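Every protein chain of the complex appears in place save one, which is left out.
So, chain A:
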């Protein structure tokens, strides 16, 4: 009986002490709109998210909108920033993703930056589009965001 009680106690402690994981939320095109531009998020593979430390999830339709929002907010409040691999919709952390850029790439807000989980997917995309340049996160940080065409 004591063993069972201690087992319950341990379970209780584990549940209480569990760390927050800040997982991304699935996109619902019926209700989710971009925090910055108010467009409904229909092109789901291009969606991005920021999970705050208090658990609030902010959703964006384009990585450019997310960067615009980040520039206006306090970085310390943000727990995780997610982008997606455009080829399969898999969520990746902003810092871990690989990027390709061309001003003529279609993205929901025409920022022209597309994210991938790995270089293989990025190169396949560039080959398919016949244009673009491969970027790391460090190169992305230096990008002057805007709309060019």
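Assume a residue touches a chain if its C-beta (ideal position, glycine included) is under 8 Å from a C-beta of that chain, and two chains touch if they have at least 3 such contacts; residues count from 1.
FYI, contacts and distances are computed from a predicted model.
The UniProt record for the undisplayed chain lists the protein name "Nitrous oxidase accessory protein", from the options "Nitrous oxidase accessory protein", "Amino acid/amide ABC transporter membrane protein 2, HAAT family", "Phosphate-binding protein" or "Glycerol transport system permease protein".
Interface residues of chain A with the unshown chain, by the touch rule above, are 29-31, 33, 37-40, 42-44, 110, 147, 149.
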